[in-house]
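The complex is shown incomplete by one protein chain, all other protein chains being positioned as in the whole.
Naming follows writing order (A and B), and every chain is counted from residue 1.
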Amino acid sequence: MFYRETGQFKTTYQADQAVFPIRQDRIGIAIILLLAFAGVPLLASEFAISSFFIPVLVFSLAAIGLNLLTGYTGLLSLGTGAFMGVGAYGGYKLATWFPDVNILIPILASGFVSAAVGVVFGLPSLRIKGFYLAVATLAAQFFLSWCFVRIPWLVNYNISGAIEVPTRTLFGIPITGPNATATTRYLVTLSIVVLMTWLASNLVRGRIGRTWMAVRDMDLAAELIGIRLYRTKLLSFAVSSYFCGVAGAMMVFLWFGSSEADTFSINQSFFILFMVVIGGLGSLVGSFFGAIFILGTPIVLRALPGLFGLSIPAATVEHLTFMVLGALIIFFLIVEPHGLARLWQIGKQKLRVWPFPY
Amino acid sequence: MHVKHLALGAIVAAGFAATVMATKAEAQETIYVPLMTYRTGPFAGSGTPIANGMHDYLSMLNERDGGIGGVKLAIEECETGYDTKKGLECYEQVKGKHPVLTNPWSTGITLGLIPKASVDKIPILSMAYGLSASAVGNDFPWVFNPPATYWDGLSMIFRYIGGKEGGLDKLKGKTIGFIFFDGGYGREPIPLLEQYAKDYGFEVKLYPVPAAEMQNQSGLWLNVRRDRPAWMVMWGWGAMNPTAVKEAARINFPMDKFVSIWWGSGEDDARPAGAEAKGFTALNFSAVGANFPAIQDIVKTVVDKGKSQTPKEKVGESHYNKGVYNSVMIAESIRNAQKLTGKKIVTGEDVRRGLETMNITAARWKELGLPEFGSPLAVSCADHNGHQAAYVMQWDGAKWSKVSDWISPMKEKVTPLLDAAAADYVSKNQPWPKRTEPCDKAS
Partner (left out) sequence: MDMLYKIFLDPFVQMASAPDLLVQTLWEGLVSGVLYALIALGFVLIFKASGVFNFAQGIMVVFAALTLVGLHAMLRDWGVSSGTAAAYLALALTVAVMFGLAFTIERLVLRPLVNQPDIILFMATFGMTYFLIGLGELVFGGEPKLMIADDLHLPRGAIDVKMLGGFVSFQKIDIAAAAIASIMVAGLALFFQKTRIGRALRAVADSHKAALSVGISLEQIWVVVWFAAGIVALVTGIMWGARSNVSFALEVIALKALPVLILGGLTSIPGAIVGGLIIGIGEKLGEFYWGPLIGSGIESWLAYVIALLFLLFRPQGLFGERIIERI
């Protein structure tokens, strides 16, 4: 009823190809952005911001990065965690080399370091496909993890073997380090994520995105119609790693405040793959849904016994959380293998034809 | 399809709603002591007994004395799984409930919390782990890591080795192997080890065990067999320890020349190798066994009443007692804080002062019902560690027994390293806050 495009005429190709061609969508996204930029900082508790909203944003960005590679180009990667690590350590090195430069620049530039590394580890993709490639990317994961521990230069020879984020300011307000409030860090994270999501959405619907999808659907056929496979695949690795790298840098600078090599372990990679698949392969909005689902579910499950006034030992809650999360993942895959993004689409379609069922 | 999708939507929406309404703490007339523990994950083997010990001692104070100074303790565990992300989440969760201190129980979490401590006014008690440099109280007024740092531990192990060899200079020309968890924790002692190697003219061989290979060490131990070190020193954790002990037995390494830091001193570290582990030694700073009045009180008032997750036969085990040691420090600092401020309900700021004036003498240990449980422990404003003595114990095939006196660390070697490390940390984290907290006289 209220979600209907009747009467909205497009008179230019530009208007027809806009990211949000329907007016209601534009209003919707404006409301969501308003809520994210104003609603959350005003209404949410500090715990919710620092333990839910910031992680969701960071992981959404990483999931978008992996989605560009796996969902759009069809290359399965299990090395996301390591590429995030490259971004984190790269950002740290840049921030210590240029202490006077605005901290946002190292964070955004860290992605280029991880893009370069991503291209190197993407080289086998020219020859290896499918699960073989997935296992090959594990080589990147384990090798890079080893480097993070073994190369003290990466952590500026800190004896603790970890990196610590110093306080840096933007317009006189601290945005990193212990003095930055959760709200400031949230707003900075949100701005970067919104910017990069906008970038990604334009990338995937343009020429580059279309070549990626052609390669995903059948790389041999794509080659025959004149797409240069090696360039397309490596570009996908580079862009994907760029996103993951920035996410990794944000994770350390705007969320953790410090980091050990252990943070970027293989579990991190699996975690992000979960988000991409649960959210929906080949969908940017799905990446957000996936992150919200995977991060939100354990928090909710942990809070549930308290809400019902039950006192269950913390460890038992943790075990149950694992079980329920595992079962929910299987459940979602069974009812909707195309992910939460597909549910979202179905919902929109229903709204569009409402009150008719079809 | 329709109903299914609606149901799905409802689940997602409910999830959202519950997340935003994050649980708010209720203010009560209690002292809130959160315990970050890990009873799950690959390190659960070491984490569970420690969690039990910490929890049981504090519960015992509640049951026996009605808390501390007449105020009950609100004890709450938060499961970290030894995972930094979950640990930080735990911290954010408990922060709103005015905790008097935090026990991160993981080096990664500790490092993440150190810069936050002074901002949030919540002191960190990282018992013999975490950042060694945080022993320098003038740079880290909010962080405490008694009773000893890893560097102290290494120097005590060398005192012990020196005693067995008849002087450390007898090590000249020999080889010492160092097997360690390949991470910040295991790598920390290396600078001091290399300095010793220079001072006493022995060769160091490093055997790092990556986290993913904790139970797959046979390749490394072949290297040990080739290099024939005179002594092996271990800095391990979790499943790495029992595997290392077993592998050492497999290559017929003389077990009495295999010394572990205190985190390898659990019963579960030596037990899997059984009789083959006979002779394995480990450094420890708390006594083993349940023959202490206070621990008997735990059994009586907590374990026997079914208020604990500890099986009765595990009370008094090595790691369990370390948990108790940790809780004794918590209790003492709260008691000191109450004495210093005259308040009953103390805050994080008060407990920081309480920690800084902590002084557990031999007489005080006895008063606590734990005679000879640990060496006397004194912390000061400048020294947040104490550099207390530890002892070496040996596995006889079924249990640990003490085989050395209390060994004190070589402070003269450790202090310069600590000061340098603290200065390094501060310079790399500029602007680091200057200490403004005044120093209390010990009560």
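Assume a contact is a pair of C-beta atoms (placed from the backbone, for glycine too) under 8 Å apart; a residue touches a chain by one contact, two chains touch by 3 or more.
Note that this is a predicted model, so its numbers are computed, not measured.
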Options A:R4, A:K129, A:R205 or A:R342, residue touching the unrepresented chain: A:K129
Omitted-chain contact residue, chosen from A:S51, A:S160 or A:T321: A:T321
Selected from A:A15, A:I105 or A:I330 as touching the chain missing from the view: A:I330
Contact residue for the chain not shown (choose from B:G238, B:G323 or B:G348): B:G238
On chain B, residues whose C-beta touches the chain left out of the figure: 39-45, 48-49, 182, 206-216, 218-220, 222-223, 225-226, 238-239, 242-243, 246, 250-252, 268, 271-272
Absent-chain interface as seen on chain A, which is shown: 70, 76, 124, 127-132, 135-136, 138-139, 142-143, 145-146, 150, 218, 220-221, 224, 266, 270, 273-274, 277-278, 281, 315-316, 318-330, 333-334, 337
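By definition in this document, only the chains that are shown with their structure count from here on.
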Of chain A, residues touching chain B in the complex: 43-48, 50-52, 55, 96, 142, 146, 149-150, 156, 158-162, 164-167, 177-179, 255-263, 265-266, 292-293, 296-297, 299-300, 303-304, 306-307, 313-315, 317-319, 322, 332, 335-336, 340, 343, 346-347, 357
Residues of chain B touching chain A in the complex: 2, 4-5, 8-9, 12, 14-16, 18-20, 22-24, 37, 39-40, 76-79, 81, 84-85, 88-89, 92-93, 95-96, 107-108, 111-112, 114-116, 118-119, 131-133, 182-184, 187-188, 191, 208, 210-212, 309, 421, 424-425, 428-431
